[in-house]
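Right, I'll just put the structure down here and ask away after.
Left out: one protein chain. Kept in place: all the others.
On to chain A.
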Amino acid sequence: MSAVDHPTPLHEIRERFGFLRRSYAMLIKEFIQLRRDRVSFAMIVMLPVMQLLLFGYAINTTPHRLPSAVLLQEDSDLARSILKALENTAYFRFLYEVHDVDDFDNLLKSGKVLFGVEIPRGFERAVRRGDRPALLVAADATDPVAASSAIGSLGMVVQTALKHDLYIGDPPEMPFEIRAHARYNPAAASSLNIVPGLVGTILTMTMLIFTALSVTREVERGTMESLLSMPIKPVEVMFGKIIPYVLVGFVQAFLIISIGVFLFGVPVLGNLFLLALLSTLFITTNLSIGYTISTLVQNQLQAMQMSMMFFLPSILLSGFMFPFAGMPAWAQFVGEALPLTHYLRIVRAIMLKGATMQNLRFDALALAALMLIAMTIAVTRFRRTLD
């Protein structure tokens, strides 16, 4: 059992491909550690699935039984029939019946109802005459997603309902006009935008945190001292720590996009391979930035805080929450420096518009540039000594 009897057989040391060997040693080590950290490992799958389901359903599901009011200026059979039809769609639930415009406006303004249907005086007569009168539907669009799906359904639903109405028969076209007013927020956002956007947001958050903790964790556990005393170079440490998570990120991206396609029906019009390629680039860029953070901070708490400092502008200024074109110039300038901005353009363009590499050249280059900048900072900032 002691070294006295069995001196070490000298193992041959290879000098060739030292860079690859050492990076590989680091990579294997990181993989094992990741696999052994069951909570982190579970989070790799749970985090994107949970976020996507929560966000996706909250945003995508067409809301039902929205509180509504009706401004009835004429008590006709046709009016009753239309209200019944609207209620039958299950989108609307009529809580108030008012006869005064001011009451109607107040209900909407106070938020007691999200929808108001106004049936004007002489509506039935105008319909019978074929005048195509207007049926006004006012929506509180401060919550654009809630409003837009209901508005979208209006025309069809009412027409279908009226087809069977004895008074009208089966007219070739809409006997009256539905005039929808999206109040407070005329431009309702499309919910298709959200799922592709979530791919980028979720990846930013998880990738950033994975690597942001990697160097500080070694310092705090005391393993850095022994690692630094071994012949490994900063670039090798970096690659060894980033590459395992590229795979992790790839799995996450695959999960999110699959859920998006199969559960939320988001199309992928463009090339799936191009999407995978550019997603990998985006993942690596985020990992590099996370790694850079970990070389700048002293402990894991600081690493988390700095990650959040990067994550917040990413969400707010990338075009995920607010339209990029609507931001002031300085905010757009900041946004251009964030990987998420470029990836959102890429992922939305590929999934929804079927864009090709030709269209996305600029954003792909920007991602690559950001990645190289982050890696350069990380390698130069990595402390090779304990000074």
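Things worth noting here:
Rule of thumb we're sticking to: a contact is a pair of C-beta atoms (placed from the backbone, for glycine too) under 8 Å apart; a residue touches a chain by one contact, two chains touch by 3 or more; residues count from 1.
Heads up, the rule we're going with is that contacts and distances are computed from a predicted model.
This figure omits one chain of the complex; the name its UniProt record holds, of "PyrR protein", "ABC-2 type transport system ATP-binding protein", "ribonucleoside-diphosphate reductase" or "PLDc_N domain-containing protein", is "ABC-2 type transport system ATP-binding protein". Only one of the listed residues, A:Y24, A:F55, A:F94 or A:F322, touches the absent chain: A:Y24. Seen across the whole complex, the unshown chain contacts chain A at 1-4, 6-15, 18, 21-22, 24-26, 28-29, 32-33, 36-37, 221-232, 384-387.
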